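With one protein chain withheld, the remaining protein chains of the complex are depicted in position.
After this line comes subunit A, so read on.
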Amino acid sequence: MGRYVLRRLLQLIPVFFGTTLLIYALVWAVPGDPFAGKCGDRACPDSYVQFMTEKYHLDDPWPLQYVFYMGHLLTGDFGQTFGGRDISEIIAQAYPNTLKLALVGLIIEAIIGLTAGVLTGLRRNGFLDNLVLVSTLFLLAIPTFVSGFLLQFILGVQFKIIDPTVSSEARFSELIVPGFVLASVSMAYVARLTRTSIAENSRSDYVRTAVAKGLPQRRVVGVHLLRNSLIPVVTFLGTDLGSLMGGAIVTEGIFSINGIGREVFRAITTKESATVVGIVVVLVMVYLLMNLLVDLLYAALDPRIRYE
């Protein structure tokens, strides 16, 4: 087990270099001049452009720039924006908010999705099953920017139940509606995945054995059926945290949450490549570590899986 974890951690190294290189190249390929509009209405003075170009190695070919960048990054230096702000500071400010939003989303998704999935999986073709089927279809079909603006307008503007925008502290109570919006599509997935898994496993031989042993119904379902059915769902939920953080850009925009989505968007439009890469590098690491965690969780849930 220890060796497996070590091997997986070592595998992170090439993935880390590969993804950063790719992102670096992509940001570099975006057209535009980083100094356009930097100095107000007039063009930037040549001396300034020359100074900045040298400081940021902008005349070198991009692979070389990448090498310079990685050299700094490996010493823990995320670099600075063209405005001279530390990028690590931006990351430290934006990430907690996005993480909070994604966690709220994940919790909502797990509670509602699992409950709906278990109930409908046990009673297939009933009223509730059809209700959930239709509502998951809705959730899957409506894009986040529609459901986000809709809920913001109805709950925030019309009925004034919530504030239409989230304050800069991003309290958990404020994040419930944005979290719901962010997780709505995944929630539908979780509900359907759980339903299928429960339905499939409820016909299995070991459930029949549990009944034949004279165990009460709640134990048959709550212990024997649930443990097996939740394995695929739990792994989905684990990997989904990374997706939720990466996908928060639209939701953050709608509810003006100060998270990484907004920072990335701003950095891309101003061609702040170092900022984009810095934020995405952390995101990639979160994603990779969550994946590792899920694989380990998988082995803990299913004793037939052993990593050697």
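Here is the rule we go by: contacts are C-beta pairs under 8 Å (C-beta built on N, C-alpha and C of every residue); 3 or more make two chains touch, one makes a residue touch a chain; residues count from 1.
By our rule, contacts and distances are computed from a predicted model.
*Asks:* What is the missing chain called in its UniProt entry, if the choices are "Co-chaperone protein HscB homolog", "ABC transporter ATP-binding protein", "Lactate utilization protein" or "3-ketoacyl-ACP reductase"?
*Replies:* UniProt protein name of the non-displayed chain: "ABC transporter ATP-binding protein".
*Asks:* Among A:100, A:192, A:224 or A:271, single out the residue that touches the unshown chain.
*Replies:* Of the candidates A:100, A:192, A:224 or A:271, A:224 is in touch with the missing chain.
*Asks:* For subunit A, which positions touch the chain that isn't shown here?
*Replies:* Touching the missing chain: residues 203-206, 208-216, 219, 223-224, 227-228, 231, 301-304.
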